[in-house]
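See structure below.
The complex appears here minus one protein chain, its other protein chains still in place.
Letters A, B and C mark the chains as written, and numbering starts fresh at 1 in each.
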Amino acid sequence: MLLAPEELGNATLGTIVAEKTYLQAISDGLRQEMRRDKRVFVIGEDVGVYGGAFKVTLGFQEEFGAWRVLDAPLAETAILGACTGAAIVGMRPVAEMQFADFISCAWDHLVTVAAKQHYRVGTAVPIVVRLPSGGGFSGGPFHSQNPESSFAHIPGLKIVCPATPEDAKGLLVSAIEDPNPVLFFEHKHLYRRIKAEVPDERYLTPIGKARLHQEGEDLTIVTWGAMVYTATEAAAELAKKDVSVEIVDLRTIMPWDKQAVLESVRKTSKLLVLHEDTRTGGFGAEIAASVAEEAFEHLDAPVRRLAAPDTPVPFSPPLEKAFIPQVADVVRALTELADY
Amino acid sequence: MLLAPEELGNATLGTIVAEKTYLQAISDGLRQEMRRDKRVFVIGEDVGVYGGAFKVTLGFQEEFGAWRVLDAPLAETAILGACTGAAIVGMRPVAEMQFADFISCAWDHLVTVAAKQHYRVGTAVPIVVRLPSGGGFSGGPFHSQNPESSFAHIPGLKIVCPATPEDAKGLLVSAIEDPNPVLFFEHKHLYRRIKAEVPDERYLTPIGKARLHQEGEDLTIVTWGAMVYTATEAAAELAKKDVSVEIVDLRTIMPWDKQAVLESVRKTSKLLVLHEDTRTGGFGAEIAASVAEEAFEHLDAPVRRLAAPDTPVPFSPPLEKAFIPQVADVVRALTELADY
Amino acid sequence: MAIAREAEPVGSLKEVEDAGLDREDLLQIYRNLLMTRGIEERGHILYKQGKIPGSFYTGRGNEAAAVGVATAMGSEDVGTPLHRDMGVHITRGVEPWRIFAQYMGRVDGPTKGRDGNVHMADDRLGLIAMVSHLPAMLPVAVGCALAFRIREEQRVAVGWFGEGASARGDTHEAMTLAGTRHLPMVFICDNNQWAYSTPSHLEYASEHIADRAASYGFEGVVVDGTDVLAVYREAKRAIEKARAGGGPTLVECMTLRMEGHAVHDDAFYVPKELFEEWAARDPLERFRTWLREHAELSDDEEHEIAGDVKKVLNEAIRRAEESPLPDVDTLLEGVYATPEELETPHHK
Partner (left out) sequence: MAIAREAEPVGSLKEVEDAGLDREDLLQIYRNLLMTRGIEERGHILYKQGKIPGSFYTGRGNEAAAVGVATAMGSEDVGTPLHRDMGVHITRGVEPWRIFAQYMGRVDGPTKGRDGNVHMADDRLGLIAMVSHLPAMLPVAVGCALAFRIREEQRVAVGWFGEGASARGDTHEAMTLAGTRHLPMVFICDNNQWAYSTPSHLEYASEHIADRAASYGFEGVVVDGTDVLAVYREAKRAIEKARAGGGPTLVECMTLRMEGHAVHDDAFYVPKELFEEWAARDPLERFRTWLREHAELSDDEEHEIAGDVKKVLNEAIRRAEESPLPDVDTLLEGVYATPEELETPHHK
């Protein structure tokens, strides 16, 4: 079921809200949890004295001490393996990868141990891995990736990709409360560019529920992360031509809110799946395949996918721009779909 | 374009052929390449004195010496990293993972270095990784996996999954000749169960070309690996009910032969995608999404996917049997599709 | 160049009593050794009878190392034993029938048939189940130690690895984190000289695995893994040192893997003489002899213990065979944990 915009999060009326960047929302959410629950600790490269490469944990070590805000050695498997061990004996670890790209170095731990321990032996592994991801600033092939799709094939993991400051905070709190390993993708391009009202109080945004970012009648876009804003701009273009676009912000990739997507598609009959990650084998394929199968009778056009092409993320600005889906690309895809 | 069964491989008329198991075909193909090309060497855990966990390289060390058949330390990243280095300075390494499952330990090397070096800097990385994969013998969660889907999202890698002895040999030769990193999945369940004629001479089976395993009119199954045989049995059941099933053995997952699949679907109008790996985010999603999009006007029914459920591979026989798609499951899916 | 300390064998009963073991403890150790071997011998038979699916591994030759270390652990300590460490499960109190149920893929095994072999543990006993990928549980053990350090608990984590797995990056990262943070962690290397068919000199190039401890900032010690009391003494020292804030120790237990890698492997690549040499140092025989010489183990006691172990094993197999195979309707259950599971954590 889709949550309408006004139902977002669980913020009750009367809540104090403040304008916050996406980054501040994450930082505040994490600090709040650490104040509230002594079991929560933070570990990662340069998260302590330096406050993290993106300064999400700035000031945390002063407040919580060096044993709850741990500067780790440059060893991703040690970091995440240690989180799993600590979680099993009762802690609630939150790890930071310096860039999401470096999680490749802990792939084995996540897919082999963290993801499977509960199914195999019933041992819960409540860890959160924070992953600054995404491109758009000439980070090149190794500082720009969106590796969520590779993990979205591994049963036992949960994956969230918030697009708004409010969701970023609420999903982080939910991720920490969740009894499973949660990969928390933070889009770097949103960190300081996106600012919105965020309740001061603690609230949980449900994992596994999509958010209706914008209502529309003629076409649906399903997307997540920074692409929500690209989609919004493109939809505004289409609106000028009297085409009304509904935007579903998936927010969670594993488990994804199939019902919400199907509901929207049953209304609009046309779907564009949009993501920043590369196309082949990207999670967009799962969405497209599911919708094409389960809404077969409702579709007035083939489900389209728009994603980055199948290459590494290039460094040089013109190449990177051609790589990451742009507003014009989305407009083109939507227009084609509208005309189908 | 689909290759008809009689065109399989490049075996010319007059070739000496012999009945060989899938395992022997791989072993023979590898030995032939090592005799032919001094640059080819083998490295892996226990591949030397022991001849490999499955005895694929039995006798190789006697023939080629300890420096071309290297018993490696228990260190998958060292093994594959070393292959890449050796390849860059002119060798043609063939690595063996003891079980495909352990490739998770070298994920970073493959996706970060091997897959991207050519796009980034133009350096070719001609390595082959042999991966005994698949379940069906109570290997449990870590000796039964089919991890091809995770890699099938990484541009720069090639992935082959032969189903027949002839293809296993021909694709291995092609993989060794290929100037790119090739993951060569060998299905363990086929090693000694499947026996067929294999030409003695050297031949190349093209990477990226599907094989028409069985012609049919009413429905198409696209699959690969051990599931080709499951599909064949199921098709025989359907034949009894006068439903004619075409089976496309994909053989290569990256790059996959989309044209062959589309051609078959344009004929039959109904498609079942079948794989042994788990469903969500599995490569079947890519195939289903692509076909649903590109053959939209030709489909008389939604593209169905049949795959393992989203759990680790369970150990206990009844669970494992319920996990891996069985002939009866395929029959049921085909029947539903036929009746759609 | 050896860097690590090489531990002396254990001599007198006095020495053992100083290390905190009374005669009852010694008999319990003996019993645990017999039980460990008995389980694996019986498992082997069941396997040959076709009652155990998949493959089958034993830790023959490693019983003393496993039991010795586990005996030295405190009840609140935790550990991540491996496929040669059945003795750890036994010493920590896993009921034998549940192990047979595990072997046979029945619902009463610790993994309820989801996993096989020694890929199991009872977390209520402070043990965390291994995965196949070696030594992926070492960083996990270090994480337990980290939690104990953060919470300032006097608990210790024990992590096992083979000399083969010593080559993998996980071993290094685990030791690096434990060493730089002086965590209450003890690393146990089951050095049985072979990794499947691969001899040690292709896995590491130093004299001892324990030599590398120095480069991680802690102590290394090599001990004869067939001498259960020497293993106990060294493990105890290491564990209590860790508990007292003295940081990690790497204890390397030297043994020989007395059978093939798994039952399908006849170990043709291991020189016969080596097997003969180590057969003469069988850990059970050795301890039995020691008990007779130093602790007055009588024939009666010996028979009583052996008879008791046999009875437990017979009963265990019977009970395990009664345990049902898992219901296929449960296949999809438990991929994800539920919040309630965190309300009663196995370990605080």
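As a convention for this text, contacts are C-beta pairs under 8 Å (C-beta built on N, C-alpha and C of every residue); 3 or more make two chains touch, one makes a residue touch a chain.
Because the structure is predicted, anything quoted here is derived from the model rather than measured.
The undisplayed chain touches these shown chains across the complete complex, A, B, C.
Checked against the full complex, the candidates B:H109, B:R130, B:R251 or B:K270 give a single residue touching the omitted chain, namely B:H109.
Note that of A:D46, A:E177, A:E237 or A:E294, the residue touching the chain absent from this view is A:D46.
If you put the hidden chain back, the residue from B:P155, B:P199, B:P312 or B:P325 that touches it is B:P155. Only one residue from C:F161, C:Y216 or C:F287 touches the chain missing from this view: C:Y216.
Touch with the chain that is not drawn comes from one residue among B:V56, B:A75 or B:L238, which is B:A75. Residues of chain B in contact with the chain left out of this view: 41, 67-68, 70, 72-73, 75, 77-91, 93, 108-109, 112-113, 116-126, 155-156, 158, 177-180. Listed for chain A, the residues touching the missing chain in the whole complex are 45-46, 48-50, 53, 71-78, 98-99, 101-102, 104-105, 137-143, 309-312, 314-319, 321-323.
Contact residues of chain C toward the unshown chain are 1, 3, 167-173, 176, 179-180, 201-206, 211-212, 214-218.
FYI, only the chains that are shown with their structure count from here on.
At the far end from chain C, in terms of centres built from Cα atoms, lies A.
Note on chain placement: the centre of chain B and the centre of chain C lie 38 Å apart, centres being C-alpha means.
Distance between chain A and chain C, defined via averaged C-alpha coordinates, is recorded as 41 Å.
Chain centres here are Cα means. That of chain A falls 32 Å from that of chain B. Those residues of chain A in touch with two or more other chains are numbered 108, 112, 116, 119-120, 155-156.
With touch defined as above, residues shared between interfaces to two or more other chains in chain C number as follows: 111, 114-115, 119, 131-133, 169, 335.
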